[in-house]
Every structure is written in C-alpha cells, then in structure tokens.
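The complex appears here minus one protein chain, its other protein chains still in place.
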Amino acid sequence: MAKVVLEKVTKTFMGGRVSALKDVTLEVPHGKFVTVLGPSGCGKSTLLRLVAGLEKPDMGEIRIGDRRVNDLPPAKRNVAMVFQNYALYPHMRVADNIAIGLRLRGYSAEGTKRKVAEVAEMLGIDRLLDRYPRQLSGGQQQRVALARALVREPEVFLLDEPLSNLDAQIREQTRSELKRLFKELGATVIYVTHDQAEAMTMSDMVVVIEAGEVRQVGTPELIYRDPRHRFVAEFVGIQRINILEGDLKGGDFIAADEGLVIPLAAFHQGRVYLGIRPEAIHVGEGMGVDLVAQVTHIEPLGPNKTLFVKIGTKELKVLVRADFEVKVGDTLGITFSPGDVYLFDAETGRRLYVR
Amino acid sequence: MNFRYRFFASLSILVVLLLRAPSKAEVLRMIGPEDVGGAWAEVIKRFHERHPSIRVNYISGPWSTDERQNMYIRSFLSGDPVELVYMDVTWTAKFAAGGWLLPLDEWFTPEKQQEFLPGAVKAGYYEGRIYRVPVRADVGMLYYRRDLIPKPPRTWREFERICQRYSRPPDVYCIVFQGMQYEGLVCDFLEYLWGAGGEVIDPKGRVVLDSPQGLEALKFMRKLIERGWAPKAVLSFQEQHSLSAFSQGKALFMRNWPYAWTILNRQDSPLRGKVGIVPFIHKEGHESVGTLGGWGLGIARGVKEPERASKFIEFATSTEAQKILHFRRGAVPSRKALFFDPDILKVSPHYRDLYEIVMRARARPVHPDYPRISDTLQKHVSAVLAGVEGPEEALKIMARSIEGTLRGREEGYLKRIAIDYDLRRTLLNTVLFTSISVPLEFILGLLIALLLTAQFRGRSFVRLAVLIPWALPTAVMAMSWQWMFNNPFGVLNDLLVRVGLAERPFDWLSGPSGAMFAAIFADLWKTTPFVVIILLAGLHSIPQELKESISIDGAGPLRRFFHLTFPLLLPFVRVALIFRVIHAAGIFDLIWVLTKGGPADSTRTLCIYIYEVAFRYDELGYAIFLTVLFLLALIGMSFLIVRLTTLGYERT
Partner (left out) sequence: MRRALLLPLGLLVVIYCLFPFFWTVVTALKPPQEVFSLPIRYLPKALSAENFVEVFHKRPFSRYIFNSLIVATGGTLLTLVLASLVAFRLRYMPVQRALSFQRWLLVGAIVPPTLLVIPIFVVIKALGLINNPLGLILSYCFLNLPFGVWMLYAAFSRIPKELDEAAMIDGFSWGGILLRIILPLSRAALAVSAALIFIFCWNEFLIALTLMPDQNRYTVPVGISMLSGASIYEIPWGQINAAVTLTTLPVILTVALLERWIVEGLTAGAIKG
C-alpha cells in the first residue's frame, strides 16, 4: 500500500475552456480510506481518473508512493479501479474477468487460479465463477468488479461511486462490508461519491470539492463539527443546514431584510452568511440565543420531526423528537448556543472565526 | 380522408393499367453494330422511299457479336421479339431450333437462292428449311504488307521463315489476329485446324477434334505467341484491335475479314496501296480454308404481317442495297454476280480473286447448341494461347465437352454436375475470388475503421470519402476500371511505372492472373466501405469504461485489441462476413462488365456461369437447379459463419 500525493494539479478540458481541477494539492496517507465528496461535475471523478492515469494533468505532479507517475500509463501505475457501472468484460466468464489483471502481468496459471478462488470466497461469489456477467444481478456484478480489483493487490484502490447503481437496501449493507474489508486489508483507498452519508460513515478522511477546488480536508467529525467553508457546511449534515444572508454590525447579525436579529458579540463587520444546523436548535430557552418563532410546517422524519418555523421574514428548520407535541400555527421559543453558529464570508465563503 | 384514399387508389390503378399496356410499335426493328459510314441508314432510307407504309428501325448494338446474339435471345425469351433478325452464320441453327424464326421457303425459292453464294445460302438452312437470306458474306484471309514482304507465304513453314527474317518485336510483330475469348477466335482457330487437315465433327457426327491434326494446329498457334511473332496482346484483340495495330504498322501480317481492305485503302489511311491479300496459310500438304462468315436477315416468329418484313429483306439483299453496303462499309456481297460487277471491280480489283476464296470458304459446325460448342472452343483455345493450359489437355477437354453437348440434355441434372467441367472451373474461380477478396477487405476495413475512431481534423471528410465507392454503381465503375487497367492508356500502368514498381506496363486484362487481380482489386475498392461502416459501428459500441478498465488492468493498445476489442467486435464481424461472403460468391456485375469472365474463363464465377446457362444456352431448368444448390450452400455457409463467430457469452 502506498500514499498518493497530488501537488498543484490543474486539469482543463476542451482546450482550456472547461476547468475541472484548479491547483489542487492533496495527500492521501498510506493505508487510509479517503473519500472525495462533492456534487456532480465538481471534478471528483476527474481527480480519480488523474490518479488512475486515464487523464493527464495540465500542470502539477502526481505521486504514488514515492514515484512520480505523471507520465506512466495506467497499466504501469499499479492501481486498481472499480467503475460506477462495473465495467465487466461481457465476453469473459467471471473467473476470467477477475483473473485478467494477473494474466496480463504474467502470473502463473495455478497462482492465478488460487488467488481468484481466494478472493471469490472472500466476497462470497465463488459459486458464480463460471457464469457470464449478463447472468448476474447488480450486486453480484459489483462484487465481481471488486474482486477484480482486490486480486491485483495494488498500491491504491480507486472506487468511482460504486454503490450508486445499487438498490437502497443493499447499499447500506454493502457500505459497511466495504469499510470492514478495506480496513482489514489496510488498503489505501480513494473513494469518490456525491452521497455525503456514504462519505461520513466509511471514511478515515474526507475531501470536499466544489467546482474543482478543495474546500476542506479532514475527518468526518471535523468536517461536520467545524466546516471551514460555507459549501462544506451546506453539503454535509443529516439535514440541510439553515443558512441566512446578512450583515454583521456592531457584533450582531442582522438578516438582509432586517427581519431577524441575532446578537453574537462578533468582532467583524460586513456581509456574511450565517449557518446553524437544525439539530443544534432546541425548543425552549436559555442556551444563549433565544428567539420566538411560529410553526409554519411540520415534516415527520422517523424518530424525529422537522419543524419549519418563521421568525420575522426568515424561516428556519428545527429538529425535534417525533413525540414532541406541536401543531402548525403554534408559537414556540427556540434557543441555540452561539458556539454552534457558523459565520461565513459572503464573498469567499470561508469560515470566519470572529467570536 | 376517405376521399383521398380512394382518389389515390384509383389513380394508381390507372397508372398501372396505362403502364401495363406497352404500345406495340408498327416498326420493324433490327439490331446491328454501329452503322459506320451510314450504309444501313442509306439502305433504310431508300426502302422508306419505296415503301412509305413500312417503317424500319436500325438499333445500334455493341460490337461484340456474342452480345448482340444475347440481345436477340433475350428479346425472343421476353415475348417481344425483335422483328428483323440480323444474324451471323452461326446463329441459324440455334434460333431455328428454338422455334424463334419463320421459315422463308415460300418466297426465298431455290431459283432465287442460285443468285447467292452457295456457302452463304447453306448457312441459312436448318433441318431442310431455310430461315435466313444472306446479306453479306465474309471469309477469313491473310493480309500482308506488300511493300515489306516480296512474296507472301502460303504454307506454315514459309510463314515461319518470313517471321524469323522480318519481324522485330516489340516494334514490329509478324502477325496480329483475333485471340480474345469470343467467336472470332473460333474462326481463326478453325482456319489453322482445317488448314492442317483436322476437323471438329466428322460427317457422321462424331467429335474428332482430339487428333494429331488438332494438336498441330493448337501448337502452331501457341508457337506464334511464344516466339513473339504475335504480341501477347492479341489475347485481348477482336477484329478492330488487330486492324488498328496492323494499320499503325505494328505487324507484317493480319488475319481479318474483307472489310478491312476497304478501310486500309481509304484516302487517309497510312497503308493505302501497301496491302495485299492471300488465302490464309495452310500446313504443307493440305489446303487453305477460310472460315465462312457473314450476315443475313431472318424474320422472327410472332411478327404480325411478315410480308412487310420479307419486303424489306428482299430489298436489303438486292443488288442495289448490297452495292451500298459495299461502297459505304466494305461489306462483301453475297450475290455471286456482284464479284464481277464493273463498279465494284473498279474500286476493288482484288474481288476477282476474292471470289475464289469465298467460294471455298467453309462453315462452322451447324448445331443448335453451337453457342455452347463455340464457347468451349473459345475458352480452351484462348487458354492454350495464354499458356494456361497445355494443348493436349485442352484438346481432350474440348472434345469431351463437345461430346457432352452433342449428346444433348439427356443426362439428369445430378449426373451433369459431376461431368460439368465448366462448373468445376467456375467453382474454383469463385472460391479463389472469395477467399482472397473477403479477408483483404476485412483487414483493410478494420484498419480504416480503427483510423476513423481516432480524432483528427478532417475525419468526417475521410468518412464521407470512404462511403463513396460503395455508393457508386458497380457496373458503371467497372467500365472505369477497364479504362484504368487498360494498356497502354491505363492510368494504373502509368503509376506503377512512374513509381518504379514495374519496369514495363502490364497487360492486366489479357492474362488470367492479371484479370483476377484486377477484379479483386476493383471489388476491394468497392466493398471495403461497407465493412468499414459495420466495424465502425462495432467499435463505437464498446463502452469507454471497458477500454479504460482493461488499460488499468495492465493492457497496452495491442493486447487491448486482442483481449477486448476483437472479441466484442465479433458480432459485427459476423454480420459483415455473412453479407460479404454471400455477395462475393455471387458476384456478377463487376466481372461481367470488366472481363466477361475471361480471359480464358479465368474470372468466370458461378453466377456468371448460371446466367449464361440460362440466357445464352437457353437451359433454364439446369440454371434453376444450380441456383437452388448454390442457395443451399450459401445458407450452410451462413450457419457455419455464425457458429464460428459466436462466443460463449452470447449463447447463454
């Protein structure tokens, strides 16, 4: 297993007109499971493909282990990739699909056979070895794709949204299986997804990317607790975070249309975005910021309920327990700690630590 | 909406009815070669003056007599026969036997027949009745350069001596004659055969071709080419080509028909006054015999009011008309008296001598299956001339083939297949053609398809260019290919010489291997685009992900091709292969126009053979039998191809 380093990597398409990655510097420590998280088109797949060697960076350096791999073709980089659509060779049996990487590298016939059997057993597909891909279900196909990658024992595993084509139930189950598997192997994994739940549950480290730029790198808890960028705060969380646009004046946050004022004792002036998670807002008073709101809408959510409340002209979401009794039209007192408030610069989106 | 439907329906019915009734013209048609000199136009004009109510139309057909015979036969078979049958001496038996001609005994009486050359008249008889009035006679003769050769040869030996002494190939050859695979070759061959005392069929009806005399005749002809006394190009010569070469001073002797004399002595001819004629050479101890040629007119059965046709024939064979044909066209008259006519003798004093030659001319074997006999002779004599077959073997095969033909269609079809030599040869050609052409197409097609998957500027233009050869009409482009393979005006020879790949221009269409190569090349050009398109579709259908995956798995471009691209391409290869194999095995258009199956039958493929059996030998039953067998073979082949190209994963 090796570490992967991207240094000042820039990638554009269409002769420079479309920019995919801007000056990205990133280190994936060896043996860690790193998720690259972001919405469609943010450049995460591009990043993966750059590491795989399917694309070449315009600028910057990519290193696997201590080797500079910019000019190496994929075959020589010793990486293995699991594609979103599995990319199984339809004309080969499952056993051959798994074995091909070894065969191409000149492994002995019995050695190959043995390894294939091992991996197949590990993933529970040993009975399927003689079938053709088209005879398998989605989940089975995905395991074969995984087996193909595992059997190669590469330095790095690259996974491109491998779960997105699975049914919701299987997805969760597979999620934990994957995590356990890679932990056991001590593998270096770069995992790409747009699903923040996956990222949060599976990774050692999360890299959040927006429009080709890295917004934050950190452990899942850190990303959640301490977002460094408005985008990160918005993207990560059980539910979408509450965001208000406004100004900081005299230490108070004044919403843009002056419909809401939150005293914060902040020493910064200017246009900001204020964020507060629904789960950080409680009904009652005394946590530091007290407001009065009116319930406009209620959405049940299993063990919880989301209350849409209105204060002045602004609307906030509050997460409460399902058995909390409330109806639309009720007036509530809500409270939250100023420590749970995030302030972001309106222009750059960066987090402001100003209290 | 109902109204619109009904309107269109009735309109289409009306159109069908209108189109269905072709107006039967009251015009009498005849097919002949290009009317050089306007001889026939004049004859027809005068006839119209005298008989304004009868209209005659002269249709210009191709030079090849075989082609025009085919046209007549097709018209008979179609039920719309061409009324005036302008026939070669050899067609009578077949046409009469086919029931396509009206007997003319009623008005072409023996008294009238006396006025004509006996041989010419005899050629119009079949089984005791006369079907043809001779218009012009012809006999093969030897032309020689009077200014260069003091004494013309009469025997083969004398001829050889002169050749050794005077000919200087490649600037000046000794002799040019008609060596192409067509009827003319038979005429030439027979002159050598008869001149050596040989015969094709004896008076009792037995085939005696396979004899020492036959062997000598063939060997002698072959010697002419081997020794370089005749240019190899004679293999592609008909009358007009030999005349062209002779008049350009490329040969000392020429075997040709009398018409050439008139042309060679025209005002603007470079050889005016320098040419003499003698009877054709014979072997020592035997006699000179010229092959009787000539044309005559008959009436097709089914013509309304045949008296109108007979009126025209009477005029066309009158002294007046024959004189027109002679003066304008160099035609040799068929009326005896005209050989002594002062007007004619003034211009062609040699006609007195010609009379003797003509009277001794001999007709080719008379038999309804003559076309088939002629075909056999043509094929194998030209094969010997081309050096493709040995004379002994050729004689044996010819004799056996003619025997088979004479024995008639007594054999059942199954047995016939076993003894049909032509069929075997044809199958070989077909297999050869297919097995070379198809793989080459696929290799070339694959390379081009791979090229087209890459991105580069102008790619769509290349793709468009690739489509063009496939869209163009095969038969029409085959004419262009003929022109390109031509020697000496062909552009391909020119390019080869310029680039340095060949020292001398090559006679593509004259030799068997050259002709096959030309056919394959032209076919390749035309059909590769089809393969390209299908393979391109296949290449595009391979998901990008698979290609990426396998390169991550460790395959470079070459191994990627073998492990991924090619297996996934197989379904498309299968489609293209089936189409192509079937099409190549059944090829017709290209070869028919390019080489007609020659030279020496080296490019005759199965479908050409079947076509000739049906429409030239008039044996529809056998043709259909062969077709059915061929179809079954193709179906079997398709199954085989599917079997061989289906991988395991498609079978599940």
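All chains are identified by letter, namely A and B, in their written order; residue positions are counted from 1 within each chain.
Just so we're on the same page, a contact is a pair of C-beta atoms (placed from the backbone, for glycine too) under 8 Å apart; a residue touches a chain by one contact, two chains touch by 3 or more.
Owing to the predicted nature of the structure, the values given are computational and were not obtained by experimental measurement.
Asks: Counting contacts across the entire complex, name the shown chains the missing chain touches.
Replies: B
Asks: Out of B:77, B:208 or B:432, point to the residue that touches the absent chain in the complete complex.
Replies: The missing chain is touched by B:77.
Asks: Of B:155, B:265, B:318 or B:627, which sits in contact with the chain we cannot see?
Replies: Hidden-chain contact among the options goes to B:627.
Asks: Could you tell which one of B:314, B:353 or B:494 touches the chain left off the display?
Replies: Per the contact definition at the top, the residue touching the missing chain is B:494.
Asks: Among B:418, B:454 or B:499, exactly one should touch the missing chain; which is it?
Replies: Missing-chain contact among the listed residues: B:454.
Asks: Give me the chain B residues in contact with the hidden chain, please.
Replies: 1, 5, 16, 19-20, 22, 31, 33-34, 36, 59-64, 67, 71, 74-75, 77-80, 239-240, 243-244, 247, 263, 448, 451, 454, 456-469, 471-481, 483-484, 486, 488-489, 491, 494, 525, 529, 533-534, 536-538, 540-541, 557, 572, 575-576, 578-579, 582-583, 585-589, 592-593, 607, 610-611, 614-615, 620, 623-624, 627, 630-631, 634-635, 638
Criterion: only the chains that are shown with their structure count from here on.
Asks: Please name which positions on chain B make contact with chain A in the complex.
Replies: These residues of chain B touch chain A: 543, 545-546, 548-556, 559, 563-564, 567-568, 647-649, 652.
Asks: What does chain A use to touch chain B in their complex?
Replies: Residue list for chain A touching chain B: 52-54, 73-75, 77, 79-81, 83, 85, 87, 89-93, 100-101, 104-105, 132-135, 148, 152.
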